[in-house]
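Only one structure is covered here, and it is reproduced in the block below.
Complex shown without one protein chain; remaining protein chains in place.
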Amino acid sequence: MVETYGLTRDQLLDIEYYLRLTRSLEERVVALFRQAKVIGGLYRSLGQEGESVAAAYALDYKQGDVVQPLIRNVGAILVAGAKPVDILRQYMAKGNSPTRGRELNIHFGNPQTDGFIGQISMLGDMIPVMAGITLAGRMQKKNLVGLAFIGDGGSSTGAFWEGMNFASVQRLPLVVIIEDNGYAYSTPTWKQSAARTLADKAYAFGCTGETVDGNDVLAVYDATKRAVERARSGGGVTLLEVKTFRMKGHAEHDNQAYVPKELIEQWREKDPVVRFERMLIENGFATQEDITAIEQRVKREIDIATDEADASPMPTPSDAALGLFDGDGYWNA
Amino acid sequence: MVETYGLTRDQLLDIEYYLRLTRSLEERVVALFRQAKVIGGLYRSLGQEGESVAAAYALDYKQGDVVQPLIRNVGAILVAGAKPVDILRQYMAKGNSPTRGRELNIHFGNPQTDGFIGQISMLGDMIPVMAGITLAGRMQKKNLVGLAFIGDGGSSTGAFWEGMNFASVQRLPLVVIIEDNGYAYSTPTWKQSAARTLADKAYAFGCTGETVDGNDVLAVYDATKRAVERARSGGGVTLLEVKTFRMKGHAEHDNQAYVPKELIEQWREKDPVVRFERMLIENGFATQEDITAIEQRVKREIDIATDEADASPMPTPSDAALGLFDGDGYWNA
Amino acid sequence: MPETTYIEAITQAMAEEMARDERVFLIGEDVGVYGGAFKTSYGLIDKFGPERVIDTPISEIAIIGAASGAAIMGMRPIAEMQFIDFITCGYDMLVNFAAVNRYLFGRACPMVVRGPAGGGTHGGPYHSLNPEAMFMNRPGLKIVAPATAYDAKGLLKAAVRDDDPVLYIEHKYLYRRIKEDLPAEDYIVPLGKAAVRRKGKDLTIITWGAMLYVALDAANELAADGVDAEVIDLRSIIPFDEEAILESVAKTNRVIILHEAPLTGGAGAEFAARIAEKAFDYLDAPIKRVAALDVPTPYSPPLEAFALPDKAKVLKAARELLAY
Partner (left out) sequence: MPETTYIEAITQAMAEEMARDERVFLIGEDVGVYGGAFKTSYGLIDKFGPERVIDTPISEIAIIGAASGAAIMGMRPIAEMQFIDFITCGYDMLVNFAAVNRYLFGRACPMVVRGPAGGGTHGGPYHSLNPEAMFMNRPGLKIVAPATAYDAKGLLKAAVRDDDPVLYIEHKYLYRRIKEDLPAEDYIVPLGKAAVRRKGKDLTIITWGAMLYVALDAANELAADGVDAEVIDLRSIIPFDEEAILESVAKTNRVIILHEAPLTGGAGAEFAARIAEKAFDYLDAPIKRVAALDVPTPYSPPLEAFALPDKAKVLKAARELLAY
């Protein structure tokens, strides 16, 4: 029998639901992209759904925990409670999207109310911000934990370093997942860092470091859960490296010609969703029918969300002038 | 017999000369400061002369090596060839100082011609710059090595991190000395970083890391020399932590009330200059008379330099308008 | 509060706001145990403890970033830059994150970034910055620059209470050089309102920060010649009091904009452009700007004095305008 780290069958099926929701929602976005209904770029998380969902599943949103995704962590915000229709509205730049058409894709969320906060584009910047969020949580005696994602590439930025360093000195309740997915755009990890492994960066901060197989849902859940517990009990920051792979190009326009074909093939074998489903079936947590039922539920939900998003209005042009500062009432309306 | 790492008696006495020159020159600057002849702040390196001189002594300036000091590494640029009169002119904001009165203290130097480049005030910024200098050296097939100093405080900046990371990926011929002198202004090292030791930051870059007693001149020389050889032979970056202590406040106005008195006493015992002189005498490299002779030579040189600097003119006010861009001929005059 | 210096006014504002509202906290380098490089926060750690007066590593990105993160969680941080020059190191975080929380995401980000600015103290190119123009074209940040102890206190309190991020530029030259009696009771100076420091009818000098005193000196000297100059202390750069500017120009028909930052691309250009569009009919003469040379502030006193604006330069501009 596989070790499930305290996850009940219901929870395992819940994870399966989020895995499928993530993958299918992104496939839907691809379809909408081809119909020219998506404005702006499209960045896939194919192959990384497992770690995104599993890590976010280790938080306690009722406790006020906050997850900060990167563009490839749509799975994480779905777990935190983001609605597919909102994500689709964002991609379609609709007027009733969470940012009312002002920002892209999954760049949205209020840490006070939503359980997640989308990144800004400047990679690394969210680490100091998450330090501030967890600092505030501590000052407000909320006992919340923050979970931040950063890429192999993003972890080269000064912002990442300063944020990690500050959070570590302050022993803030922060878990940072560093996703080594092989590439930052076209740049392989070995050109990004000469460190033996990205988890070794933890030595520089004096925080806990660990490396885990990012395509093993249960292993990621376990490692994150332990890190979250450490954080919540005053044990400070954890830098958790997940080894995974970006199965698509950086964005839709990128055919990843620079990635050796064998590498892609090799990682295709390790698909985290397929692997998790195999584990569910092999261990009797689910039948193929259960999984098909989840897939159907997911499809239904996404169909509804798509219709709703599609029917949503574009923003009113003149609204662009409003809501920069407090006082014009734009955001209260 | 003490291990001198290949240093000849002449070289040992040369080091002694620079140690005394550093200490006495700074004492002279203090005197001038009290006479209100120094414009701007005054930052002492008392207790850190040993590592400054020893590290810089491990370079080969004929080879084009470049040292980048911090404010407390006046000893390093003296070794590299900076003239006391120029340093005094800088402090006194004279028109014929190397920066012609535009920048302060030891913020000067041209890496192409001087063997050193003074820092700018933004801590950390010089690490990427030194990466560029050593990168250029490699492109120009100069086989030069760069030596950069950074403080316990400065090593928290994003600029430091990005520069170290880039240099390490590129395996640039760069040696970085991280001076743990106990404090960054009033902030103790433990509030600056939670790392076990600052040399542990090397793990994050995948470069070589080492810790050495910063008040042991020979040990610092040895460690730097090895790092320089590693750099020159293609072995990449070394982060060398020197453990030392800032014996004065951050600057003249700071009475370091926040430093426990015992700590200062403890470190006073370890004075690097006294310790080096004791070693010289105990091992028969020098007599007390030799040392007195060096002290007298240093005093004479500083007296002459002081007179020369004092007699130097202040800059012509209207020169402030010149020399921003190439083309007005200001810097050729 | 009798005879309160400009710097004491800042300290008082922080202490009072921290006492009033427990969401307010201070974060920066050496602000705690040491009380700040200029002793601006001296004593605050004793009153409010190290959890609300936080000594940080040397990390401007982290200071501004952590303050912003706390702000969007409902706190009201004051982030100190040891010198305002170092705000350049956290520039991205301020313009790309802090400033845009509301416009892009509908999140309030009530925070203040403050620190010693300005020249005249032989601080050299890295300790003399007047940073306002660097931020004016990046929407979302309010910017204030007090010139008096009264305003130093009142504007800081208003900034702390404001629901948007505010860059509070304090001029270190004024720290201990000016003082005045302050009201004992709580007060604020509203953001966005200028103050007419000297009424006049012949000429308007628009300025802020330490240059106010240069403007007043010049105005006094002009008065001896029978010229009656109006001096406007802008106080807020963003939002700025366009009405006050236009009103004064409509009255005097001649205007000098005086600031300590370099001329080109300085904040003064914006005010000149507004006047040239909106008060064109009232102008009897060209709009003059008096500002620093377009160079980094040099360190040596004769160079610094030549580079920065002074009374003589204002008088020269004024006389040219009056002779026009």
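A, B and C are the chain letters, set down in written order, and residue numbers restart from 1 in every chain.
Here, a contact is a pair of C-beta atoms (placed from the backbone, for glycine too) under 8 Å apart; a residue touches a chain by one contact, two chains touch by 3 or more.
The structure displayed is predicted, hence computed values, not measured ones.
K.L.:
Give the labels of the shown chains that the missing chain contacts, considering the complete complex.
P.N.:
Across all of the complex, the chain we cannot see touches A, B, C.
K.L.:
I'm checking contacts with the chain that's been left out. Which of C:108, C:134, C:206 or C:234 qualifies?
P.N.:
C:134
K.L.:
Considering the whole complex, which of B:58, B:131 or B:309 touches the chain not shown?
P.N.:
Checking the options B:58, B:131 or B:309, the one contacting the hidden chain is B:131.
K.L.:
Which residue from B:105, B:165 or B:238 sits in contact with the chain not drawn here?
P.N.:
B:165
K.L.:
Considering the whole complex rather than only what is displayed, give the residues of chain B touching the chain that is not shown.
P.N.:
On the chain B side, contact with the omitted chain comes from 98-100, 102-103, 107-112, 117-118, 120-122, 125, 127-137, 139-140, 158-159, 162-163, 165-166, 169-170, 323-326, 331.
K.L.:
Using the touch rule from the top, list residues of chain A that touch the missing partner.
P.N.:
39-40, 93-95, 99, 101-104, 107, 120-124, 153-154, 156-159, 184-187, 191-193, 258, 314-321, 324
K.L.:
Applying the definition given at the start, please give the residues of chain C touching the unseen chain.
P.N.:
Answer for chain C: residues 85, 88-89, 91-92, 95-96, 99-100, 103-104, 125-126, 133-140, 238, 261-262, 264-270, 272-273, 275-278, 280-281, 283, 285-289, 294-296, 298 touch the chain left out.
Please note the rule applied: only the chains that are shown with their structure count from here on.
K.L.:
Between chain B and chain C, what distance separates the C-alpha centroids? Give it in angstrom.
P.N.:
Inter-chain centre distance comes to 36 Å.
K.L.:
Roughly how many whole angstrom separate the Cα centroids of chain A and chain C?
P.N.:
Going by mean C-alpha positions, chain A sits 41 Å from chain C.
K.L.:
Give me the residues of chain B that touch two or more other chains.
P.N.:
156-159, 191-193
K.L.:
Would you mind listing the residues of chain C that make contact with two or more other chains?
P.N.:
Expected reply: 56-57, 59-61.
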